[in-house]
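Let me give you the structure first, and then I'll get to my questions.
With one protein chain removed, the remaining protein chains of the complex are shown where they sit.
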Amino acid sequence: MLLNLVLAVPIFSGLAAYLMRQSGAKSFAALIASVQTLLAIYLGFTGYPQGVSYSVEWLPQFGLYWSLGLDGANFLLVLLTPVITWLAILATPDDTPKLASYVASLLLLDGFLSGLFLSQNLGLFYIFFEAMLLPALVLIAGWSKVDAGKTALKFLIYTMVGSLPMLLAVLVLFFTGVGGESLEFSQMTLDPDKQIFLFYPFLLAFLVKMPIFPLHGWLPTLYKNAPPTVTAVIAALMSKAGTYGLFKVGLVVFPDAFSEVSSSLAVLAVASIIYGALTALGSDSVREVLAYSSLSHIAMIAFGMASLTINGNAGASLQMAAHAVATGGLFLVVAVMDRRHLPDQLRRFGGLSKHCPRLAVLALFLTLASLGQPGLGSFPAELFILTGTWGRFSVLTVVAASAIVLAAAYLLRWYQKLFTGPEGTYRKPDDLDSLESFLLSVPIALSLVMGFFPSWFMVPVRLWLEGKL
Amino acid sequence: MPDILLAFVGGVTLLAALGVILSKEAVHSALFLTVHLLGIGALFLALNHQFLAVAQMLVYAGAVMVVFMFAVTTLSPEEEPLKLTGSDGFPLLGMVAGLGAFGAIYWGLSTSGLSGHKAVSDGLVAPSSFASDLFGPFLLPFEGTAFLLLTALIGAVLLGGRRQIGDG
Amino acid sequence: MNTSFDIMALTLALPLLGAFSVGAFGKSWGKRVSAFVASSAVALSFLVTLFSIFRVHLNQVASTRSVDLWHWASFKVFDQVTDVSFGLYIDALSLTLMSVVTGVGFLIHWFSAEYMEHDPEYTRFFCLLNIFIAAMTLLVLANNLAVLIVGWGGVGFASFSLIGFWREKPSAAEASKKAFVMNVVGDVGLMLSVFVLVIKVGVLDYKTLLSDSQIQVLQSDPSTFVWLGLVLGGLLVGAYAKSAQLPLHTWLPDAMEGPTPVSALIHAATMVTAGVYLLVRMHPLFELMPGMMNFIAIMGAVTALFAACCAMVQNDLKRVLAYSTMSQLGYMFLAVGVGAYGAAVFHLITHAFFKALLFLTAGIVIHTAHGEQDMRRLGGLSKDIPYTCFMFGVGGAALAGIPLTSGYFSKEAILHAAHESPTSGGLLFLVGAGVAIMTAFYTFRAFFMTFFGPQRIEHPHLPGGPTVLSCTVLTVLAVVAGFFDQRLSNCFGPETAGSGFEIHPEVLSASAMGVTAMVLVAVFAAYALYGRGQHDKLGQNSTLLNFCRNGLGFDQAYGMLSGGFVLLARLARNGLEKLLSGSFPELLGGSFVTMGTLLKETQTGQTRHYMVCMVVSVVVLLVYCLLLSGGSNYAA
Partner (left out) sequence: MANSPEFFLVLSALIFCLGLIGLIIRRNPLVMFMSIELMLNAANLAFMTFSRFPPANRVSLGSPSDGPAFTFVVMTIAAAEAVVGLAIIITIFRNRHSVDVDALTSLKG
C-alpha cells in the first residue's frame, strides 16, 4: 500500500495542482514532495535491505500486472527522486509564469519517475518510461526561454527513435509470450538466442535516454535551453531512467544478451567518457559544461555495468545516486544564478565569489562532489566501478580513470571561470538567501554521507546483485 | 425467361449505362439511368427474385430518380462536352483505368472457374420467405437501415436549410 | 567486522569540529574567537597525540593497533570479500607523523592568528586550515589504502583552496588548479593500486596486507611480480604527485601563490611529505621489488639535484624555499630507496621544523617588506628585524646542514645510509653530498641577499608577538630535534628495528667531515658573492639561467600537453560535436521536411486525381492477388 502511495501522492496531487491558484501551488507542491520524501524514507527503512513489493492483476492474459517493489536496484533512486524534486520545486523562482502548471508538471514527472523506478513488471515499466515524457515535454516546450519548440522536438524525436523499437520489443514479449508466463521481472525467462534481438531495441532506448555518445544530440540543447530546475530533475533523475533500465532490464530479463554486448558497451562508454570530458573542456557555456560532464559521468555508470561484476554494478548503482545528487546540485546552482539574471557564457564571468561568497563555497563542494573528490559520494562509486572494470577491461579502465583527471580539469576550469579571477561583465548579484543556502546544502550533505558511509547505501544493491552475477 | 429476351434486357441495360456516362446533358444522363435501373430490375426478375425486382423499380427507378431529377433541374448545370483528351487527360486516363479494371475482373472471373456454381432452384423466391429472413436473422441490419435513412433525412434537411437559418 | 573506538579518533574529530564551527559561526564570532577555536582544536589534537604516545610508553595500550571505527564498504570479487573499514592504524610511524602534523600545525595556526589579521577572509582561512589538519590526520591514521585516499584527496582539496585563497588573483587560481589536477593524477595512481590489490590480494588494510605472513605468501608466488609492479607503480605515482618529485613536481613552485603560512604548513612541513609517509608505510611491499627500490633512490637523487639547480638561480624568496623543499623531499625518497626508513622519517621531522621556520620567517620578511618577495629588491633587513634574521639564519643553517643543527644529523644519516647501500651507493652518496653543498650555497645566498647589504625597504612593518613567539619555538626545535635520533630509533621499537628504522648519523666519519667542510666553504662562497649586497651576478638573464629559473622546461612541456588537450577539446566541441548535436539532427530533420514538401505536391486536392490513383492501385492489387493465387479457384 505504501508503495502505491509513493507514486499516487505526487501524481494525483500533480493533477490537482494544475487547477490551483498560482500563489499557493508552489508551497503545496513542496509539501507534497516532502510528504513523498517521508513516505519514501519510511519505505526505505521498512524495506532495508531486502525490499518490499506489491502486486495485483491488471491484464493477466498479457502478463501485465500492477507490480511495484522496492529492491536493491531501485533503492537509492526511489529515495532520491522526491528529494531532488522537492529541491527543484523550492528552487523554482516565484515569478515563473504559470507557476502552478510548472510545479504540477514537476510533481507529475516525479510521480512517473517513481513509478518507473518502482515497477516490477516490464509492461508497467514501459508505460512509465513513456509517460514521464509528457510532463517533461510540457516543461521543456512551455518554459524554455529560447528555442522552446525546437528543443522539445529534438528531445522528442531522439527519445522516440529510441523508444519506438522498444515498444515493438515490448509488444513482441506481450503477445508472443516468449518472455515466459508474464512480464513480471521476477518471472521472465528468455532463451539466450532470442534475447539479443529483443535486447537491442531496449539498449537503444536506454542509451538514448542516458544519453551516451554518439546518441547525445539532444543533451546540450536541452540542458542549455530548458529552465534549470527542470534540467536539474532531468539530469539527476530522468537520465537515470536509462541507466536504471539497463541495470534492471539488462541484468534481469536479458542477462545473456547483456553479457554478449557488454564489451561493445564498455568501449562505447569509455568513448563517451572521454568525449564528454573533452567537449566539456572546450565549451564556453555554463550549462553546456555541466551537460557534457553529465555525459561523461553517466557513461561511467554504463561502464561499471558493462563490467558485469558485483563491484562494478554496485558502484554503478551508487554512482547513479551520487551523480544525481551532484549534478542536481550543480543545476540548482545554475538555477540560483539564473534567478539573478547572470549570463551563460563563461568568458563573461569572473570574481563571482566576491559578491556571492556563500554560493562560491557551496558550488565548490558540489563541483568536487561531481568530479569524484574522495570523501564525497562519487569517490567510492568510481572506486567500485573501476575496481569492477579492472578485472575485465584493464586498458579501458586506465583510460576511464585518466578521465577523472580531465574531469578535475574541466570542472575546476568551470568553477574558477565563474568564481575566481578578475570581475566579469554582469550585473552584480546578491548572495544566497537562507533558503537557497539550505537548498544547496542538502545535496552536499547527502554526498558527504554517501562518501563516508557508502556501505549503508550499497548493502541492498549488493544483496540484489548476489543472485544475478 | 428466354435467352433472347435476356440478351435484349442486358443489352439495353448496358447501353443505358453507357448513355449515363456519355450524355452531354445531365438530364439525359438521369433519364438513361432510369432506363438502366429498370433494366437491372428486370435482370433481378430473371434471377428469380420477385421482391427485389419490384423494390428496384419502385424505390430506385422511382423515388431515388425523382431526387436526382429534382437536383438536376434545380442546378441546371452547363453542358459538358465530352472530349477524350480533356483537361489533364482525365478522360483518357479514366478509359484506361476502367478498361484495366474490367480486364482484371474479367481475368479473375475467367480463371476462377464458375463451373461449381449451380442454380439453386428454378422457382421464384417468394416475398414472404425473404420477409421472414429480413425480420429474422437480418433484423439488426434492417433496423440499421431505418436509422441510417432517418439520419440522412435529418442531414439533408440541415444541409439544405442552413442558408435559410443563416439568413433568418 | 568489529568496530571500536580509540582516543586517537579525537584527533580526527576535533579539527573537523573546529572547521565546521568556524565555517558556520566564524563570521559572527569575529577574528579572535575564530582563531582561538581553530588553534585550540589543533592544540587539543596535539595533546591527544602526546597522551597516546605516553600511553604507549607506559605500556597501557599496544604500540601497534588497528581500530575500525565503522564499516566503510566491501569489495567482492567472486567469493573473495574485501572488507574496508573506516579505521585508524596507530603505530610509532603514524604517532610520530601525527605529533609533527598537529604540533607544527598548531604553531602555524598560532602564527597565522596574527599574520593573517588584516585579511577580510580570515575565518575562511582558519576553516580551511582545520580541514587540512583533519584530512592530513586521516591520511596518516587511515588503516587501509582506500581510506588513505580519502585523506589524500582531502589534503589535495585543502591545498587547492589555500593556494587559491586569494581568489581575485588569476595566477593563484591557475596555480591552485594545477596543484589539484596534479594531485588527482596521484589519486588516480593510488586508485589503480587499490584495484589491483583488491582483485589480486583482496586485502587493503595495512595490518593484514603488510603482515609478515602475507608478505611471505606474496614472495613465494612468482606470479606476484607481474601485477605487483602495477601496485607499486600506482603508489609511486601518488607519492610523486603529492611530494612533488620529478616529473610530477611542477605544481609545487607555483603553489607559493598561497599565503605564506600555507606554504609553511602544507607545502613544506606536512602535506608534501605524505608521499614519503606512504612509501615508508608500504615498504614491505616495495622491498619485494628491489629494482623499484633502486628506481626510487635514483629518482630521489635526481630530484634533489634538479631542484637544487633550480633553487640556485631563483630570485623569489619563496620559490627558493619551494625548490629547496623539493630537493629535501628528494633526499627523503633517496633514503627510502636505500632502505633507510628511519633516516627518511627523521629528515622528514627535522625538515618540518626548519622548513616551517624558514617559511614563517620568510613570511615575516614579506610582511615587513610590504609584500615584496623578489630578493633583488630586498636587503639589509637584519637591521630592521634582527631577531627574525637570527631565526632565519638558524633555519637556514639547519637546511644547509651546519653541524649541531637538526638538519646536519638527519642529512648525515641519509648520506651515511646511501653510502652503505650495496647498489650504486657510491654514486648516490656523491650526488647527495653535491646537493648538500649546493643547498648550503643557495640557502645562504637567499639569506645574504635578504638580510645583508644596503637597506632597501622603507617604513618596514614590524612583526608582532605571536608570530615571533611561534617562530621561536620552531627555532628551538630546529636546533634540538637533531638530538632525538636515538629516541626516534627506539620509538620505532624492537618489532620494526632491523628493517631500516634505526638511524645512524656517523657524524665523525671522514666523509661526513669532508662534506661538512665543503658545506662551510659553500656558505662562505655565498657570503663572498652576496654578503655585501652586490648585484645578483647570477641574476643576469642568460638563456641558460632562465631555463634553470623556469624549472628546466618542465612547465613548458606540461603546458604543451595541456595545450594539446585544450586544442583537442576545442576540436571536439566545435568540430565533431557541432556535427553530432547540431548538423546531424538538423540534417535529419531537414530531410524529413524536404520529403514532406515533396510528398505534399501529390495532394492536388482534385477528386478525380485521387480516384485515378485509387482505381489504379485497386487494379494493381487485384492483379497481384490473382497472380499470387495462380488463378486457382479458391471456392473449389
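Letters are used for the chains, namely A, B and C, taken in the order the chains are written, and counting of residues starts over at 1 for each.
Criterion: a residue touches a chain if its C-beta (ideal position, glycine included) is under 8 Å from a C-beta of that chain, and two chains touch if they have at least 3 such contacts.
For clarity, every value in this text was computed on a predicted model and none was experimentally measured.
Asks: Specify the shown partners of the omitted chain in the complete complex.
Replies: B, C
Asks: May I ask you to list the residues on chain C that touch the chain which is not drawn?
Replies: Answer for chain C: residues 599-608, 611-612, 615, 635-636 touch the chain left out.
Asks: Even though one chain is hidden, which residues of chain B still touch it in the full complex?
Replies: 1-3, 6-7, 10, 13-14, 17-18, 20-21, 23, 26, 29-30, 33, 36-37, 40, 43-44, 46-49, 51-52, 55-56, 59-60, 63-64, 67-68, 70-72, 74-75, 77, 80, 82, 86-87, 90-91, 93-95, 97-99, 101-102, 105-106, 109, 114, 116-120, 125, 129-130, 133-134, 137-138, 141-142, 144-145, 148-149, 151-153, 155-156, 159-160, 162-163
As a convention for this text, only the chains that are shown with their structure count from here on.
Asks: From the mean C-alpha coordinate of chain A to that of chain C, what's the distance rounded to whole Å?
Replies: 34
Asks: Could you work out how far the Cα centre of chain A sits from that of chain B, in whole Å?
Replies: That gives a centre separation of 66 Å.
Asks: Indicate the residues of chain C shared as contacts by at least two other chains.
Replies: none
Asks: Counting only residues that touch at least two other chains, what does the list for chain B look like?
Replies: Not one residue of chain B touches more than one other chain, so the list is empty.
Asks: Mind pulling up the chain C residues that touch chain A in the complex?
Replies: 23, 70-77, 86, 121, 124, 135, 146, 149-154, 157, 160-161, 164, 167-170, 172-173, 176-177, 180-181, 184-185, 187-188, 191-192, 194-196, 198-199, 562, 565-566, 568-574, 576-577, 580-582, 584-585, 588-589
Asks: Mind pulling up the chain C residues that touch chain B in the complex?
Replies: 606, 608-609, 612, 615-616, 618-619, 622-623, 626, 631, 633-636
Asks: Can you check the complex and tell me which residues of chain B touch chain C?
Replies: Within the complex, chain B contacts chain C at residues 88, 90, 93-94, 97-98, 100-101, 104-105, 107-108, 111-113, 116.
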